[in-house]
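One structure, pasted below without further comment.
Removed from the display is one protein chain of the complex; every other protein chain stays in position.
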Amino acid sequence: MDQHDISVIVNGQKIRRRVSARQHLIDFLRNDLSLTGSHLGCEHGVCGACTIQVDGVAVRGCLMLAVQADGATVDTIEGLTDSGAIADLQDAFHRYNALQCGFCTPGMLSTAAELVAQHPDADREEIRAHISGNYCRCTGYHSIVDAIASVLDDRRKARANGGAA
Amino acid sequence: MSGRPVVTPFDRPNSYIGRAVPRPNAKKLLQGRGTFVDDIVLPRMAHVVFVRSPHAHARIVGIDRTAAQEMPGVIAVVTGAELAKVITPWIGVLTHLKGLKSAPQHAIAIDRACWQGEAVAAVVAETRAEAEDAAETVVVDWEELPPVVDMETALDAATPVIHPELGDNLAFRRELVTGDVDGAFAAADHVFEEVFHTGRHTGVCLEPRAVLADYQPADGKLVAYQATQAPHMIQNLLAKHLDLNESDVRVICKDVGGSFGIKVHIYPDEMATAALSVLLKRPVKFIADRLESFVTDIHARDHRIKGRIAVKSDGEILAFEIDDRTGIGPYSVYPRTSAVEANQVVNLVGGPYKHKAYRASTEVVFQNKNVTCQYRAVGHPIACAVTEGLVDLAARKLGIDPADIRRRNLIPDDAYPYTGLAGLPYESLSHHASLEKLLALMDYDGLRAEQAELRKRGIYRGIGLASFIEVTNPSSAFYGIGGARISSQDGCSIRLDPTGTIICATGVTEQGQGTEAIIAQIAATAVGVTMEKVRVITGDTDATPYGGGTWASRGAGIGGEAALQAGKALRQNILSVAAAMLQAAPESLDIRNGVVVDADTGNERLPLEEIGRVVYFRPDTLPKGLQPEFVVTRHYVQKDYPFVFTNGIQGSYLEIDTETGFVTLLKHWCVEDCGTIINPQLVDEQIRGGVVQGLGGALFEHCIYDDRGQLVNGSMIDYLVPMAGEMPDIVVGHVVSPTASSELGAKGAGEAGTAGAPGAVMNAINDALLPLNVSLAAQPFTPESILTALGRVGARVG
Partner (left out) sequence: MKAPPFGYVKARELGQVFDLLDQHGDDAKILAGGQSLIPSLNLRLSRPAVLIDINAIADLQGIRETADSVIVGALTRHVVLETSPVIARHVPLVAQAMPQIAHPAIRNRGTIGGSLAFADPAAELPACALALEATFILRNRSDERRVPASGFFHGLFETDLRPGEVLAAIEFPKAMAGHRFAFAELARRHGDYAMIGMAAAAPQPGTLRLAYFGVADRPVLASAAAACLLRDGPQGLEAACAALAGDLSPSGDLNAGPQTKLHLAAVLLRRAIPSLFAPA
């Protein structure tokens, strides 16, 4: 089987591993690195459960090969948690109960992280459009939209205060 | 949330009941540190992949696995006949569903596949990928048999009988007549009728079905890590069919990625996985692939119902009549059976109304499609859509406002106790209060005015209402009396530890509803500690009291009551020890925030840590005759009623683009009455999630089969689940009528959202199209079906 040596920075740590060409990035993270926070809901790019950050942008981990991550920086829910980068989103998801079973949550948070970074003024409709590729069977989305909207609001306020100071 | 009034007698210091406490166990999920079955890895663990039938109905002439056995990583390739040596087949019948029949079903088919997707061989390998590689090389020699596909013709003489030993394709039939139905129809000023269809759906839990079975031959023990709603039921059935002692089977259910009734059944592939672990004497993991999920996770809701309503000219409803047909696949699912949904439809149609006559018949037929069984809100969305569709049909024809016809016919709020026409008692419902609350929340009159205004501009908006009743807190009338070992009682054990922490082990389970949070809130309240001092253990047959698990909206009502009683008893036990230590009367003391206080003044006397220290480490200092009991178990079963009914009503506001047939959901409302509300946020979120599942069924979701019994949209690309972009904001309101069948007074809320949403949407669509004289009754309502109804395009052929 076609094997490749790769070197990846995963959650800030440099990792060297040998992977087979056909292995997608999520299987690599889950099976080889035991980073089980990234989930698989379809492996066809449709459900968004596997959404992670590669080189700072949200991607479907099931639609990228592990070997393609050679030289890249990968951040999973575990790393985003440890760095504190999405602490406000996690807190808002908790307060609004924007998760039930939690299976969609790591992917949803990765998508939301990109949204709040890129679209600081998104309204509810834009939030819905942005997360429209992340399936959640449990919540009905309303509370997820609430949680993201509240983070956007808080960040806007923080910016306004910062700007005034 | 803080503005919400405390609505219960639990309004005492240190009460968490009625409060929106964030779920303690959500944090790990937010950090990606949950433990789902696929996250668990055991030494020597193997992976199984099933070879599945590509045909709806075919005889297995032979299976050639020589190539597969030689593939890298392959451990075993096992056929149905081989597996049958370690696992016995089952028949999905219940004795109280009279006449229900089904055929023996094997974990892996032996000579014949009866639906596309049925497993016919298992390939076990070191990795999932290797198992898949090998599965592709298994060659099955098929002889195709004629499939029975159309439920309408399943009972025709010309249709082949799927299980000849059963005589015909009829699984179950029920007829019900209450009151003078013929008289009511004769006396009616009008009789309106409609044929309703509900589309076949499936659950699409984001986490696929999953089991990791670990048979340990040295002591004959089987540990199954399983994504399930009912661990003790699984334990019983694994033991029974694998011929193990029940006490040697342990089912562990950690985090579960959604269930909705999908994960409460016996699946042949999951049973086969356990059998393979026994056969191969090593851990075997099965994670359903998304494609196989579509053809093996239970389907539901495939009904055609002819409905009739008899009314007076003033809108008084005299009678309902329904004739239901449903196709359930080739087997009745074990052990809950596939007749329950149709049975529920019969029980629930017309439920909210005070008419006096009702006739219902249902026929449940076999066919060569995937099996159907209980999925969230079993039967409710069907019964609700039919009832509410007929009520609105009458209102439209008679020119009565939908709110008014409901005011006229809903059972009055002071009429309880009341017996529904299916013979089931309603303890106390609040249809009118709920209706009025909903109308106020919606600003119904304002919406009507807006609708009229916009109609002048060619914009078609519709408002739809749907009242419903919901079955919760089932007694053993549901399954137990039919012979299934599915517990309707549940227990909770609470232990006080030396640090003042309480550990609650409960038989109900968590799949995201917030069960653990609710149990913690109740236990904290009952004992008198803060939430931080509560740990909850669920989902382990070795560690929790025997119980039924979580289904039919029983977690809060049944599991919660057991926790309340256990907590209260532990509190008494603690207080009697404290009283001895303080030389005070137990009645004069209370426990608040983990401290024993004087009940009157609230003065702090003794922290629980101190009591724990003395009891566990210095019992010598306690009076001689005093034996503290700091573990208490209490059980609860609801015995007053077959089920505790709840009620509610939903409202939908939507816009139809009559040129494209697209429906835009503008907003949705639900008012429901789940009795005592333990955690308003969790209830609201259950409702919202449920509503969206109902909206999915109304507008998007549909398992489409072709005339050869092939599922043609069995992937997440083609089976359209509801996504954020199309879903509306959902407003939730409550009316509170606690049940007197328990001290807690909580009824269920898990299915209310799903129950009412499709009916509300259907009525809103038909309301929008009223000026165009068009109405629809077949879900899902797609752009094409709306355009067809509008006559803009012809009916689609083929």
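Quick notes on this structure:
Going by the order they are written in, the chains are A and B; count residues from 1 in each one.
Here is the rule we use: contacts are C-beta pairs under 8 Å (C-beta built on N, C-alpha and C of every residue); 3 or more make two chains touch, one makes a residue touch a chain.
Since we're looking at a predicted model, the values are computed, not measured.
In the entire assembly, the chain absent from the figure touches the shown chains A, B. Interface note: of B:66, B:572 or B:660, the residue touching the hidden chain in the full complex is B:660.
The residue touching the chain not shown here, chosen from B:454, B:704, B:740 or B:772, is B:704.
If you put the missing chain back, the residues of subunit A touching it would be 1-2, 4, 20-22, 24, 27, 43-45, 48, 51, 57-60, 62-65, 67-68, 70, 110-111, 114-115, 128-130, 132-134. Touch with the hidden chain on the side of subunit B covers residues 128-129, 132-133, 136, 289, 291, 659-662, 700, 704, 712-713, 715, 718, 720, 723-726, 782-784, 787-788, 792-794, 796-797.
Assume only the chains that are shown with their structure count from here on.
Averaged C-alpha coordinates give centres for subunit A and subunit B that are 29 Å from one another. Residues 22-23, 26-27, 29-36, 38-39, 41, 129, 203-208, 255-260, 289-290, 511-514, 681-682, 685, 688-693, 715-717, 721, 723-725, 727, 729-730, 753 of subunit B are the ones that touch subunit A when the two sit in their complex.
Touching subunit B in their complex are the following residues of subunit A: 22-23, 30, 34-44, 46-47, 49, 76-78, 81, 90, 93-95, 97, 99-106, 109, 124, 127-129, 131-145.
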